[in-house]
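The complex appears here without one of its protein chains, the remainder shown in place.
Chain nomenclature is as follows: A, B and C, assigned in order of appearance, with residue numbering initiated at 1 for each chain independently.
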Amino acid sequence: MPVDLMPASADLIRLLPEIVLTLMGTLLMVLAAILRKRSSNAYGNLSIAALLAALGAAVYAYTRQGPAFGNMLVVDGLATFFRALVIVVGILTVLASYRFLRRQGAETGEYHALLLFSIAGQCLMAAANDLIVVFIGLEISSLASYVMVGYLRDDKRANEAALKYFLLGSFATAFFLYGVALVYGITGTINLSGVRAALTAPESCLQAGAGSVLCVQNWLAPWPIFLGVAAALLFVGLGFKVSAAPFQIWAPDVYQGAPSPVTAFLSTGPKAAAFAVFLRIFMSAFEPGGAAWEPLVWFSALASMTIGNFAALRQSNVKRMLAYSSIAHAGYVLVALTARSADGAAAVMFYLGAYAFMNIGAFAVVGHLAGKGERYQDIEDFGGLGQKQPLTAAMLTIFLLSLIGVPLTGGFFGKFYIFKAALESHLVWLTVLGLLNSAVAAYYYLRVLVMMYFREPSQAAIEAEPLRPGLRAALLVSAVATLFLGIFPNWVLDFSNKSAAMMK
Amino acid sequence: MDVVIFLIFAIIAVACAINVVVQTHPISSAISLVGVMGSLAVIYLLLGAEFIAAAQVIVYAGAIMVLFVFVIMLLNAGAEATKGRAPMAHLLGPPLLAAFLGILAFVVRRLFPREYTAHFGGFTHGTAKDVGRALFTTYLLPFEAASVLILIAIIGAVVLARKEMD
Amino acid sequence: MDSFIVISVVKAVVVFGALLTALAYLQWVERKVIAHIQVRPGPYRVGPHGLLQPVADIVKLITKEDLSPPFVNKTLYLAAPFLAMTLALMSICVIPFGPAIRVGGVQTWMQLTDLNIGVLFVLAVSSIGVYGIALAGWSSNNKYALLGSLRSSAQMISYELPLSLAIASPLLLSNTLSLRLLVDSQAGGAWRWNALRGPFPQIFAFVIFLIAAFAECNRVPFDLPEAENELVAGFHTEYSSMKFASFFMSEYANMITVSCMATLLFLGGWDAPWPARYGSSLVPTVLLAGAGLMALYHGIHPWRRRDRYSLPAAGAVFLLAAAVFLLPAVQSWLMPLFWFGAKVGSILFAFMWVRGTLPRLRYDQLMGFAWKYLFPAAMLNLLLTGFLVAWGS
Partner (left out) sequence: MGSVPISWFLTLSAVLFALGVAGFLFRRSIITVFMSIELMLNAVNLSFVTFSYQLKKVDGHLFSFFVMVVAAAEAAVGLAIILTVFRNRKTLNIDDVSSMKD
């Protein structure tokens, strides 16, 4: 009768990053109760230590690759890449948060604990090989970020952002779940390897359960329709998380209302994790039914790029502008997904890596300049920053140039690989439209640059305090990483190519 | 017999669900939603999911909806204003929704031909024992992850709803 | 099939008849107990020793004017007492009162219906029981009623947790969710009852269960929802006549349900505390005979004149009952009923005793107590039990 409930040690090692993050998050809460200090640097330091430990754990788990927990989790190149990416995003977020939270008098243990939990959820998503684990990872990550968005409770805009993010997020989650239910009915399993096996050898009916749609339909009915509906529903849920059109409406309000470090985190961490899930579901499990979902992604990619870029043109609020630009960037990544090739998958990984650094850097500068209570967010407020704070302005220049896609920055190679993969899959029109879009995008990024270097100092630039060590470290790391990816892309590219090839 | 039970509770569920949507007062919507949940619990029993049926009543009707009713009473929420809605939503909404419902219903109806049926007692492996065994063996990882989720929910609720920021 | 329906109908009539009578008389017993704690006689006028008082109360409640205030939300205002009463009576359907019996060659259980998930059913019904109170307070459109029902909702949600956790530990020992099998697993004497048996006696869980049950029934010292000195009458301020009586009866029905649950979960149900061969079957006879003799003695030397007839009559009834318990033919089904009734009765007496003794808690103390002490204690108990059960198997 007694079953051996203790999982094998190999399973635990493959789950190590999540375990480390969760334990440290809990420890932070306990510590906050013992220290009885509302606001302290110690929480930030501890969470940096936790994230570094988790990074180590992720690398260590990579040395012991393979499936875990009955194939619910799989540690491979893709998982490790995205785990490392979200953990690094977490480190940068914490570094950028020190001064920001101090200014708001809100550097509490809970903030850091929630951040750690959220990252743990994203790591779980990156490694998940079962839709139920994906779902729970997604919810861990989302619930923690809902709270983080509304963390400054007395700020009206933050409340509103949290409410919108929460309502639309749960709405999208319900669609995702309905998709999961249909997948379960069609294939009799929701394990992604199982789904793939059921879809590749469907006529045998062995992989799927005897009662599944695959068997019942007996190949008289057009089963790809069902699969298409299931894929569409899953796409709604994930498309929301990556703010792809037409599920992008929440992004501008949430990015604008949330505290700047949280915005930086939201626009990179959850997005990267959701794309990891995207890759696993669409490039691996649903690969056999690829024709059913390709038009969907094609349309969404184009819509995201166009809506994002053209709406960004009209914005005067920089946070809002960056929000629209992040919608556009999700569109570029979707272009690579549409390619449905190993090269495309590798391009997705590379692009998200580069994008994480440049976007966090940009938001960190915005948060730095915004001052107490985030008063200065207008594009005018960047006037004369180059004069007053040359270092900050130089960093922002690097990030913005990378966002445009200028050579020698990570953004350039990211876009290059994406469009290369798209062309190789004969998506000529999408490539052309994407390139046109990047040209449009250059305009609104350049506007900020012009403002910084060719205008008189604004009130915000005059009031801006000098860069504190934490923020400076975050900016330096991001800038160096952006340039590194732009000058030596091969190191990361080789890894992503290898992982993408392994994914099948 | 099974068909009759199904139809009775399916009709109650749909009627209550419609009521959730058309009632203007949140508390009427909440009570209707409890009605949906109760009738779904009976339908779960029909499908042999006795543990889920009990969990449905305990968790959904007994905990989540009580929380809703509690918040509605706490905020003393009144009936919602009927004016000032976006005209676009009203014009485009119903046809789009009907289309969506049509497609969805068509697809799920096509999933299984008519000869695939369910009757009470056709599936008896939904007992607490079966669910528990699967929960602690096959689904151990999601189970543990779900506990983290609940921890987050507690922390989050406390962070947001606490009185002072001191 | 036909006999099944007939038996079911008969059982339903008997159970609900007995239950409703018990509800009416529980009220009388409570008034008497409280009165004796406070050294006064209690109801005395209607019938001998006030025995007809419940009848008088019912007549009064039915004939009272049925007020329905103009400012209430009609539908919910009418639905709330109905809901409270229905839910309170529903749990009794799955509660077994005794083992299988044979009546006229047909074997049946002293239970309306057995569910595999009987415990979950009771939990489910009790978890939605809060709606009756919440809706009553809300629909009354009265701030005191609203406050009362807000308090009540919060209180019931909070105490539901320790209650469920306390239920979980005996379930671990008994390894079943069916109430009937639960009793079977504890058969064989008091040392096999979940409250006392090894490897880990559930005596703490029993105490936690009782405390939480007091709160779930809104009883003193947790009767905040109807604290009359601050909230008038709490959630049922606006209710009168039979609608008020419904709330009142549902409270007593809930008390009976939780007492039955405590008996089934922790005290071995209808199982005698020690086996019949050591004379446990003589206990009711001895007790009843003792009571009968005492009544006869007091009848011979009455304090008051009227007792000259009533007490000997009562004594005769007791002696007759004592004799009935000796008949082997009825002993097989009367003994379980006696033990079940005795255990449930003791717990109900505890309810009244506490009401006569303890003061009411303040609201924040009440919530703090649930979350800071009761919940961790229940959790700890469950963990220890789990470890010991796993270690033992």
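FYI, a residue touches a chain if its C-beta (ideal position, glycine included) is under 8 Å from a C-beta of that chain, and two chains touch if they have at least 3 such contacts.
Predicted model only: the values in this text are computed from it and were never measured.
Colleague: Name every shown chain in contact with the chain that has been left out of the document.
Modeller: Taking every chain of the complex into account, the missing one touches A, B.
Colleague: If the hidden chain were put back, which of A:Thr93, A:Gln122, A:Ser212 or A:Asn497 would touch it?
Modeller: A:Ser212
Colleague: One chain is left out of this view; which of A:Gly185, A:Pro261, A:Gly367 or A:Gly411 touches it in the full complex?
Modeller: A:Gly185
Colleague: Could I get the residues of subunit B that touch the absent chain, sorted low to high?
Modeller: On the side of subunit B, residues 1-3, 6, 10, 13-14, 17-18, 20-21, 23, 26, 29-30, 33, 36-37, 40, 43-44, 46-49, 51-52, 55-56, 59-60, 63-65, 67-68, 71-72, 74-75, 77, 80-81, 84-86, 89-90, 93, 97, 100-101, 104-105, 107-114, 116-119, 122-123, 125-126, 130-131, 134-135, 138-139, 142, 146, 149-150, 152-154, 156-157, 160-161 touch the unshown chain.
Colleague: To test your reading of the contact rule: which positions on subunit A touch the chain that is missing from view?
Modeller: Residues touching the hidden chain, for subunit A, are 132, 135-136, 139, 143, 146-147, 150, 153-154, 156-157, 159-164, 166-167, 170-171, 173-174, 177-178, 180-182, 184-185, 188-190, 209-212, 252-253, 256-257, 311, 314-315, 320.
We adopt the following convention: only the chains that are shown with their structure count from here on.
Colleague: A-B versus B-C: which has more C-beta pairs touching?
Modeller: A-B
Colleague: Find me the chain with the mean Cα position closest to the mean of all the protein Cα atoms on display.
Modeller: Answer by centroid distance: B.
Colleague: Just give me the whole-number Å value for how far the CA centre of subunit A lies from that of subunit B.
Modeller: Here subunit A and subunit B have centroids separated by 30 Å.
Colleague: Two-or-more-chain contact residues of subunit B, please, as numbers and ranges.
Modeller: none
Colleague: Which residues of subunit C touch subunit B once you look at their complex with the stated criterion?
Modeller: Subunit C residues touching subunit B: 76, 116-117, 120-121, 123-125, 127-128, 130-131, 134-135, 137-138, 146, 149-150, 153-154, 156-157, 160, 177.
Colleague: Looking at the complex, which residues from subunit A come into contact with subunit B?
Modeller: Residues 3, 5, 7, 15, 18, 22, 26, 29, 38, 68-70, 72-73, 105-106, 110, 113-114, 117, 120-121, 124, 130, 132-133, 136-137, 139-140, 143-144, 146-147, 150-151, 153-154, 162, 185-186, 211, 213, 216-217, 221, 225-226, 229.
Colleague: In the complex of these two chains, what residues of subunit B are touching subunit C?
Modeller: 27, 31, 34, 50-51, 54-55, 57-58, 61-63, 66-67, 69-70, 72-74, 76, 127-128
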